[in-house]
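A single protein chain has been omitted from the complex, and every remaining protein chain is retained in its original position.
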Amino acid sequence: MSRTPPNLLTATQEALEAVRSTSPLVQCITNSVVVGFTANALLAVGAAPAMVDVPDEASMFAGVASGLLINLGTCREEQRAAALEAAPAAIAAGTPWVLDPVAVGVLPVRTPLAHHLRDLGPSIVRGNASEILALAELGAGGRGVDSTSSVNDAITAAQLVARVTGGAVAVSGATDLVTDGVSVVRLSNGHPVLTKMTGGGCALGALMAAFAAVTPDSLTAAVTATSVYTVAADLAAERSALPGSFAVALLDALSEVSVDDLAARAVFA
Amino acid sequence: MSRTPPNLLTATQEALEAVRSTSPLVQCITNSVVVGFTANALLAVGAAPAMVDVPDEASMFAGVASGLLINLGTCREEQRAAALEAAPAAIAAGTPWVLDPVAVGVLPVRTPLAHHLRDLGPSIVRGNASEILALAELGAGGRGVDSTSSVNDAITAAQLVARVTGGAVAVSGATDLVTDGVSVVRLSNGHPVLTKMTGGGCALGALMAAFAAVTPDSLTAAVTATSVYTVAADLAAERSALPGSFAVALLDALSEVSVDDLAARAVFA
Partner (left out) sequence: MSRTPPNLLTATQEALEAVRSTSPLVQCITNSVVVGFTANALLAVGAAPAMVDVPDEASMFAGVASGLLINLGTCREEQRAAALEAAPAAIAAGTPWVLDPVAVGVLPVRTPLAHHLRDLGPSIVRGNASEILALAELGAGGRGVDSTSSVNDAITAAQLVARVTGGAVAVSGATDLVTDGVSVVRLSNGHPVLTKMTGGGCALGALMAAFAAVTPDSLTAAVTATSVYTVAADLAAERSALPGSFAVALLDALSEVSVDDLAARAVFA
């Protein structure tokens, strides 16, 4: 492991301040289930969301956005076309971009699309263990949007995908894992109630695009987003661990979470 | 009436425990207004939502899902195609499925589609009185998504639809009514603030698909979903009867509502 916790803590603190001071413009091509919550999570943390997912607009916008998220959760035809034009435009403009291959595995529309986007080299890939195994073509995917594999099962797959993309890969679970193909960082914040609300993982993917906009190193960006998000989840769960009020408290906590909270609570391993 | 309240109470309690212990995978093809709230309601009660509504994926998924909801609220072209392939796939696989014919009546796209799906024999149909009258071709529909008829006006229509489909039909209103064409069960829980938030009825349709996954009898599944949902609404309304905080409290209550709450509060008539 090439990074030590003190370095990571400082990096995450600097990135949080940078998001709040520069308010990066984050374009999201994401699923209809979580699109509102995702925009609210970006606003709460200090970024500026723009859900520009219409063909012909998506590529133009990817050239001016600070970061781009492509999430395949409900990938209707226009969104697929938007994703296929936005990713190359982001690459051409040097805009960092995140791929969230929701429920990839055997579903016949999203699976080849996810593989195609993987091969274009996203800055960060985020998924659960089953999704990362499927994206590495080492597994058949999970149960709908749920993982049927553990994060540790996906280490080799995550490293393999990171080497193909040249970016970072984040595996979400009870313990979160981020790798750039060589270094592996584990994070142990967060709360089980995150799995009882929809969009917990999808919003994290959007935050990764926000932090990638202010952090040149993809591994650090993915680690920062994960740390900020799961420390905020810890704060929120102290207010309520029931799913409806937790989701509200999570948005509040994303707007309040401070560099001191990261110092006091972030657990890297 | 062929069922007595004690039988129904026991059946609903067993079904609630079964949803929580088995977490049925519920595929939803539903409208954009309520899709996030619906997923959260399913998660809160203990089920696993999967909003797979893209053509070519919808039929494959219907074969592996535990239950399927088709809601016509904002039925764009791809969702209509997804519905038309998912319903037969559900039938072929023995997956129970729910039809929610939102605002059926005179609107020219959804009305023939709703009639076509009705004739395929959904396990459960859920709607308000105007929608059930329109689906029985005994009325012209309501005022947008609102009913202009009372639940009692729709008894004959509900029984007629149930005999055509061979399943259960649930009519939502101040008093809820469920019939299989012979038996009629009335439920009197719930609170008027349910009509002051969007998606109250739509989320109930999704819960019916979850309970149908653990309850072979469609009448019992529809009654259980209605009872669990409206008892949770009673609990939530005790925390707040204002619409924003009620919706949050309803998700909390769906995660907390217990078999003892059903025993203490459920009102069948």
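In this document, chain identifiers A and B correspond to the written order of the chains, with residue numbering beginning at 1 in each.
Simple rule for what comes next: a contact is a pair of C-beta atoms (placed from the backbone, for glycine too) under 8 Å apart; a residue touches a chain by one contact, two chains touch by 3 or more.
Note that the coordinates shown come from a computational prediction; the quantities given were computed from them, not determined experimentally.
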Checklist outcome for this item: Given A:L9, A:A90, A:V104 or A:V248, the correct residue touching the omitted chain is A:V248
Next on the checklist: Given that one chain is not shown, which residue among B:A81, B:V145, B:V164 or B:V259 touches it?
Outcome noted: B:V145
Checklist entry - If the missing chain were put back, which residues of subunit A would it touch? => result 25, 27, 32, 35-36, 39-40, 43-44, 48-57, 60-61, 65, 78, 247-252, 255-256
Item to check | subunit B, residues in touch with the chain not shown (by the definition above) | outcome: 31-37, 73-77, 103, 106-110, 143-146, 195-199, 240, 242-245, 247-248
